[in-house]
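Every protein chain of the complex appears in place save one, which is left out.
Here is chain A:
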Amino acid sequence: MRPALKTLVDRVTFLYEDLDFTAVKEWKERTGGKAVGYMPIYVPREIIHAAGMLPVGVLGGGEGLEIIRGDAYFQSYICHIPRSTVELALSGRLDCMDGMLFPSICDVIRNLSGMWNMMFPDRYVRYIDVPQNYDPEVGGSFWRREIAELRADMGRIAGREISDDDIRNSIKVYNENRAALDDLYAARSRTPWVYPIAELYLVLRAGCLLPPEEHTALIREYLELAPQESDRKDKDHSRVVIVGSFCEQPPVGLLQTLERAGCWIVGDDLILGLRWLLRDVDTEGDPITALSDAFLVHSTEAASRYEPGNAKGSQLIASVRDNDAEGVIFCAPSFCDPALLDQPMLVTALDKAGIPHTQFKFSEDTGQFAVIREQAGTFSDSIRLWSEV
């Protein structure tokens, strides 16, 4: 690996592994600004950014965190991310957050917002309730009001008024970030061997910690550097889309295992919040309305979002087609109600479309991948055979 790429990869690896949020602390020291954490998946980060603060995606403790106290807060049949997040907080690692946002995604995150209120009464906590009605006059009017409240709160924490122009500017910054991510995913889909999944994931994940401007630059740099690695060659892999990992994240080792087992992951819903909006947000007119409209009309298909028509699974199928994928791997966290309840509906849609699929569950701290490797290998072989018939 050339030195420039190595430096970049080392940096994103450090960001991923560093459970002390050093990058956030350094940013705060450097800029004198404040940081606001958010749980998966969607929050309008533009509002935090417009206040001159750093939005920080808190995605649990992953594989590297030993759970000492977190388990005492959750029964065995609840997914892993809330316990590792509580562990992060109780061990002081989230002290650098000047506020925490808990978006509307499932009952676990919802209740965690209330737990936060009780466990950390001196800290700012907000539950972000997104509408499930997409009429601009109905759900839109509710959502605009929620965003306006968030704006007022963020202004208070930052100690300054957030102007419309501040928000418009942040919308632009995030539009650029979205475009860079789109380019990254398009490049990966074209030549997956050039952008190994672990690198792709860590570059994506850095978006949870870096200011968006820096993240965009990092993606652009990575897009330039990765193709310069001449030893990255195509392999006889099958092409798959993975689905179900929008909240609790699989360990990077698991993603690598899939790749090593013969699957190019050419589409995914990892850290979906960073890619929630499918189009640019309007930079003209009232910025709150622009953010609200973007959410109402251009949100990605997701298990936490009501699907009004009968098109369930259509976006997944489109992703399979657009990325020239041959199959889908359901890769959901154990006990994740939204992902696991969604799965049978998506299975039905895939079956109708004749798209093969397989499934397994993980936990963010899963350390053994042998079974998954075997399963993914068999799946990859079978779809390759199948597509040759």
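In this section, contacts are C-beta pairs under 8 Å (C-beta built on N, C-alpha and C of every residue); 3 or more make two chains touch, one makes a residue touch a chain; residues count from 1.
By definition in this document, contacts and distances are computed from a predicted model.
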{"item": "Name under which UniProt lists the unshown chain, selected from \"Diol dehydratase reactivase subunit alpha\", \"Xanthine dehydrogenase subunit D\", \"Glutamyl-tRNA(Gln) amidotransferase subunit A\" or \"Benzoyl-CoA reductase subunit B\"", "value": "\"Benzoyl-CoA reductase subunit B\""}
{"item": "Which of A:37, A:82 or A:99 contacts the chain that the document leaves out", "value": "A:82"}
{"item": "Hidden-chain contact residue, picked from the options A:108, A:180 or A:209", "value": "A:108"}
{"item": "Touching residue (missing chain; options A:15, A:316, A:340 or A:376)", "value": "A:340"}
{"item": "Touching residues (missing chain, whole complex) on chain A", "value": "72-75, 77-78, 82, 104-108, 110-115, 117-119, 126-127, 129, 131-133, 135, 137-139, 141-142, 145, 303-304, 306-308, 310, 312, 334-338, 340-345, 347-348, 361"}
